[in-house]
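Encoded as structure tokens, here's the structure I'll be asking about.
A single protein chain has been omitted from the complex, and every remaining protein chain is retained in its original position.
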Amino acid sequence: MASTAAVSSKARASSTEASLTPTRAFVPDPYLDLATYAAAADLLTLSLGPQHPSTHGVFRVVLYLDGELIVKAVPHVGYLHRGVEKLCEKLSYSNVTPILDKNDYVAPMCNEQAANMVFEQLLGVEVPLRAKFVRTLLAELQRIASHLLWLGTFAMDLGGALGGGTSVFMYCFRERELILDLFEELTGCRFHYNTHCIGGNRHDIPAGYPALVHQSLDLIEARLLEYLGMLEHPIFRDRTRGVGTVDAELALELGLTGPLLRASGIDHDLRRDAPYHVYDLLDVNVICDDGGDCYARYKVRLQEIAESIRLSRLLIDNLPAGPICSTKPLSGVTQFKITSGQAYVAIESPRGELGTWLIAGGKGMNPYRMKLRPPSLHALAAVPYLFPRHTLSDAVAILGSLDPIMGEADR
Amino acid sequence: MLYLTATLQSLFSTLRQSLKKPTTVEYPKVVRPRAPRLRASFALTKDAAGDENCIGCKKCEKVCPSEVIALTTVKKPSPITGKSRGYASDFTLNLQGCIICELCVQVCPTDAIVMVQDQEKPGFSREDLVLTMDKLYDNGEKKLRLSWANASVLAEHQNPERKHA
Partner (left out) sequence: MSDEPSAPVAADGGAAAAAAPPSLLQGAAAIEPGEASEVVLARLAQACPSALARAAEQTSKRAARAQALEGFLRERFGVEPDPSNGGPLVPAERHFELARALKEELGYKLYVTVCASHWPAQKTKTGEDPEHFELATVLRTLGSGTHQACWRVRIAADVAVVDSLVPLFAGADWQEREQFDLLGVRFRGHPDLRRLMLPDEWEGHPLRKDYAIDTRCVPWR
């Protein structure tokens, strides 16, 4: 590990360009024609992926390397394309939720919520207050779980699967198990819950749940400090500081949202700025950082975990009484019909703005066209802009910090 | 830079962790407690008199997003009451394609199908994972105590008129 850092710093020093940190004056041309590159004959073509322990999901980047320096990166997506949007066109509205769970498979609550919110908007259904609280709580717990998974895999990317990397991975997953246990108590499934329905939630908070939530969150909070201690490490800092810098203008142009945008200094969070569920009752602290590099993204996500813990505590302590579903319990596939209308609804998933554009038409039994707006797709579209001028080891760090989930990027 | 202090820092934190109580448990000597609401496999139920609850209405078959349920409806006289009513014959549930979404439980009008907490044991052939009617009613006899909800309980949870303290 020490030698890699030495090589990368040497490569940086020997670069003939002014600086390796991309500034606005220099934006790598993602469509760079390699024939115009000076040392074109010496370029090494390396295919990073689609199976690779450091790519999150099946994602392939073809790298053109000049020595260790990446000159051009061409990403290829679609290895996990399952045709979910076409499949949704033949499912009824109540059936879509369990299938969409599998999109962003790390934060399934968010997919379910985004889909059901757009159905409810077109149907004109109002979700009861208790259901809104439960949905917000589930979204925040899911955010904690997703960021913990990200942290584990990011540290593993930087450390390698065999050696020190898997330690942080295991610790993060140990904490994530606590959250998944909470979800199991509530819905019955640790993953892919199908707990949301049109009009509210299907499962209600069981008796004794708040004590359990507090217990788990106490443990996570205590261990979060441990992670900070473990990762505030010279090697980690050198590998992530100044690496993959995205300045604010580039982030906006690329359509990045979520922690990627906030780490570049733009104060934009749908939970605070376009509140849904009960976020309008909560003071959501939006964490921003000016760095724009991997380290800033790491800091933002870590602090978001702390913020989500605080919000979850607030929510579970203040649960209103009442029904959790405003529509009659599901009695068949023909229960919900939306014959016309189009709408776009977006929520703030752990990765950014997750939205659903729904076009209803025809007989109204199935969505006519359901388009899911994945934040990971834009994160991956940033790869050709971020990889050049970095070395291969930096590329792995950048890809980890972008937090792409191929399930939602490819659908 | 040799990163000497950094390496020592890492080693020290590993040492500290190794002296703590391990998180892992020795499965299967220690079985992790499952949540009461865990849903893993299926069972078909019989009513108090011993008559099959399933009337063969095919709602579960229609609602299943993965289309793993297949059944045929027959009308025949009930062995308990003598009246002619619908029954299901050839009820098969292909557990290999099941996404454990609980929608079949939700829509059942007679609370016939429920989900049980006990997972099916792995098998050596694909047929072992296709739950036939006998297996499902067998689960209903033996494992019903491991289910927490049927359609009525879920409907009660989701009742829009529900009021409770």
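Order as written gives the chain letters A and B; numbering starts at 1 within each chain.
By definition in this document, a contact is a pair of C-beta atoms (placed from the backbone, for glycine too) under 8 Å apart; a residue touches a chain by one contact, two chains touch by 3 or more.
Predicted model only: the values in this text are computed from it and were never measured.
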Of A:Ile266, A:Ala306 or A:Met365, the residue touching the omitted chain is A:Ile266
Given B:Ala6, B:Leu131 or B:Leu146, the correct residue touching the omitted chain is B:Leu146
Where the complex has a chain not shown, which of A:Pro50, A:Gly67, A:Pro234 or A:Gly255 is the residue touching it?
-> A:Gly255
Residue list for chain B contacting the dropped chain reads 31, 36-37, 45-46, 48-50, 111, 114, 117-118, 138, 141-150, 153, 156-157, 164-165
Since one chain has been left out of the picture, which residues of chain A touch it in the full complex?
-> 31, 77-78, 81, 83, 85-87, 89-90, 129-130, 133, 204-210, 250, 252-257, 266-268, 270, 272-275, 280-283, 314, 318-322, 340-344, 346, 353, 355, 357, 359, 368-369, 371, 373, 377-378, 380-381, 385, 410-411
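Everything that follows uses one rule, which is that only the chains that are shown with their structure count from here on.
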As the complex stands, chain A meets chain B at residues 1-2, 5-6, 91-92, 94-99, 101, 128, 164, 167, 174, 181, 184-189, 192, 194, 197, 199-204, 206, 229-230, 233-235, 321-333
In the complex, chain B residues that touch chain A | 1-3, 5-7, 9-10, 13-14, 17, 23, 34-39, 59, 62-65, 99-103, 106-107, 109, 115, 148, 151, 154-155, 157-165
